[in-house]
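Only one protein chain is missing from this complex, and each of the others stays in its spot.
Order of writing sets the labels: A and B. Residues in every chain begin at 1.
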Amino acid sequence: VLTIGVTAVLVNIFEHKQDARNPFFRVVELTDETQDPAVWGKNFPIQYDLYRRTVDMKRTRFGGSEALPRTPTDADPRSVLAQSRLEEDPRLKTMWAGYAFATDFREDRGHAYMLEDQTFTERQQAAQQPGTCLHCHASVYIPYVKLGEGDLFKGFAKMNPMPFAEARKLVTHPITCVDCHDPETLQLRITRPGFIEGIKAYKASQGVADYDVHTMATRQEMRSFVCAQCHVEYYFKGPEKRLTYPWAKGIKADEMLTYYDEIEFTDWTHAETGAPVIKAQHPEFELWNQGIHSRAGVACADCHMPYMRVGAMKISDHHVRSPLLNINNACQTCHKVPEAELLARAETIQERTYHLRDRAMNALVALIDDLKAAREAGATDEQLAGARDRQRHAQFLLDFTEAENSMGFHAPQEAARILATSIDHARQGQVELRDARK
Amino acid sequence: VLTIGVTAVLVNIFEHKQDARNPFFRVVELTDETQDPAVWGKNFPIQYDLYRRTVDMKRTRFGGSEALPRTPTDADPRSVLAQSRLEEDPRLKTMWAGYAFATDFREDRGHAYMLEDQTFTERQQAAQQPGTCLHCHASVYIPYVKLGEGDLFKGFAKMNPMPFAEARKLVTHPITCVDCHDPETLQLRITRPGFIEGIKAYKASQGVADYDVHTMATRQEMRSFVCAQCHVEYYFKGPEKRLTYPWAKGIKADEMLTYYDEIEFTDWTHAETGAPVIKAQHPEFELWNQGIHSRAGVACADCHMPYMRVGAMKISDHHVRSPLLNINNACQTCHKVPEAELLARAETIQERTYHLRDRAMNALVALIDDLKAAREAGATDEQLAGARDRQRHAQFLLDFTEAENSMGFHAPQEAARILATSIDHARQGQVELRDARK
Partner (left out) sequence: MAHVKTAGVILGTLMGLAAGLSIYTFVYARGTSYLTNDPTACANCHVMQGHYDAWSHSSHRAVAVCNDCHAPHTFVGKYVSKGINGFNHSWAFTTGRFHEPIQVTAFNERIIEGACRNCHQDIVQMIDHGPHTSEPLSCIRCHPAVGHMH
């Protein structure tokens, strides 16, 4: 009682009086229509300079990216590409046989490339892509609002079903400041309809009704949510090609799979086996969610945009990249151990995942080979049904960890669990196939 | 009441101030022959009182132990037992068919019970056990030295091949102070020949020649090594039944398996399948070694014998037990998070492991059933060979995590990796069996 009483009287003893000073010069006025990052850069030159450094390409053992020179063509003017993952592991072509991913799939690289890589990927030739892609590959907030005549969601709904070439004309930049920041307060904000709807569905599955990310997220959550607008698994719903995150039953890999099974969703029919399969894509947010860092409140920005000192100030490193290229700022504030040891810890985790991924890939390819052989040998659809279903499950789970870009680091045990489950499905598929054909 | 309160408090402060000054009174002289812990307890009453509390039985979600009452008989005078693991999961009987473990296998409990549980387990009836067991189930240091006429290793070599009943007469206590401590300095020391030889072999595999644990271990290492004298995988070598730790090729699960394969070691022949199989036992030290806590220098004693404040002194909690029964001292010193959250973190890890263990168990039992059926249907040894080998591998790896007592906590991702590998072996065994019989 005493404590409470005195505390009430002396609120000011905590002395959180900060507001007094102005940390930056407001050189230009920023509005909700200021798209060009160079203009924002007039007010925030350091963040802008760092932001531009996302063009840098440097490898780590499992991440970063390698700059491979290439002769530009009319169809594809890029003079530098990231390494091809298909060449690194040709089994991927078997896994994705019949799907655009089997023609071109590369290591991801810095944000500066997001628009051109998406525009010029050979996947664009392999299959007709919709305007939906731009949700995550361009500075699309202002274009959405314009297209929707002031209504973000309307613009989103309009752009999704457009043919890509047409939608592409509406955007000019890769992600820019306005996509993450409120131009007046510089606070983080959510600008992506896909995420607003996705997180709402997920929260509902956890018993939280009517979740509104704009008003209900804490600042620390926002430091992950801004990234989770794009670094997530997704699919295109219906003929409207509406971007949808499959989270209505939860965000664990198996929960998404159950969701897809229930709505009987299929990305493509596997060319060699005829199985109805699903491609998983970059579920960084979902995997991170199952890990100890997330549990301990460590956000994406804590590791990928850590604070750094520039002159007399600390700022967020807007050179978004692999934390393993920046261990001292990204890890050592929390982990007081030498850099080499931190790198070794991360790589130990990644190597275990890599080993299991390899095992799971062998299992899946063996199942695909068996299915293909059985099919060629005249097995009926009925005989193949069970094994095809196993392929669907094994493939999605393997793809989940394969597409996830941290090689298991974001949640080591969970990644291993998912891969173990994938292996079990693939091998059981082989057994069932043999039994069905006896 | 208030006055009494304050006075009591005053006296209490006085006591605290006293405590701070004298660490202990040397009431009795302790020597290398002082076996009875009660005598040591005269000098160290607090450690002794705590040590005696290892009789307590309390469950956690996956550990601790449950006190089940039982009517004592002449053959087995125990009035309380820990729960039977065979009853909890009857698939274990299939896994161990034909081996003593299929008759009786219980949850481990406190150190106070080690001698009687080992003496009276029904496994003693099922198969003739050697004196070797006592290395880890009794205060055997003084008996070894006596038997070896002053030479610890000679005594060890002598006791190993003795019939159990005979060797049993040479010991009286479960582990006591003299097994872990130098009687003069109270420093930790290693008293177990099995470990001295085992750690030497392991270090040699890591390129460290002539490792001498007595002189080369750091104090922090000793805080794990004293436990690693017993909480490890082992086998009995040759007709001398020499206790041996299979570490000459490394201490990861797969490395031990390779070692066993190379020396063609077999614990028993599986009753239903005829496969030459190996039982893994309590590899706590080995699994812990692959985990992040070990990597960060956190020792067994840090969690299982954490420091606790008694008056003004900090002493090691000699009530060795599950840390989840003692989260504040065991975990919160390092992790500043609420107890409920720490428990949830540990249980999340354990539940993932448990789920995978279940999956691996199903896979193994399916393989065993298939092998059994094939054998009964007249398959040749040649046809069964491949699948039997798979059973051997799947079984050892599953058994490794099953026998390990932390349900994966000591190294979460590694436990999952081992189980994934086990699943892959078991399922591939099923496939190979079908192909061999075509």
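Assume a residue touches a chain if its C-beta (ideal position, glycine included) is under 8 Å from a C-beta of that chain, and two chains touch if they have at least 3 such contacts.
Keep in mind that this is a model prediction, so the values were computed, not measured.
> Of the listed residues A:Ala67, A:Leu186, A:Ala271 or A:Val365, which contacts the missing chain in the full complex?
Within the whole complex, the residue contacting the unshown chain is A:Leu186.
> So one chain is hidden, and I want to know which residue out of A:Ala209, A:Ala312, A:Ala340 or A:Ala377 touches that hidden chain in the complete assembly.
Of these options, the touching residue for the absent chain is A:Ala312.
> Write down which of B:Thr31, B:Ser79, B:Thr269 or B:Asn328 is the residue touching the left-out chain.
Considering all chains, including the one not shown, the answer is B:Asn328.
> Kindly state which of the options A:Asp302, A:Asp370, A:Glu404 or A:Glu432 is in contact with the chain not pictured.
Touching the chain that is not displayed is residue A:Asp302.
> Even though one chain is hidden, which residues of chain B still touch it in the full complex?
2-3, 6-7, 9-10, 12-13, 16, 20, 308-309, 312, 328-329, 332-334, 336
> For chain A, enumerate the residues touching the unshown chain of the complex.
2-3, 6-7, 10, 12-16, 18-19, 21, 23-24, 185-187, 218-220, 297, 302, 307, 309, 312-316, 333-334, 336
What we mean here is this: only the chains that are shown with their structure count from here on.
> Which residues of chain B touch chain A in the complex?
Spelled out, the residues of chain B in touch with chain A are 292, 295-296, 337, 345, 348-349, 352-353, 355-356, 359, 363, 408, 412-417, 419-421, 423-424, 427-428, 430-431, 434-435.
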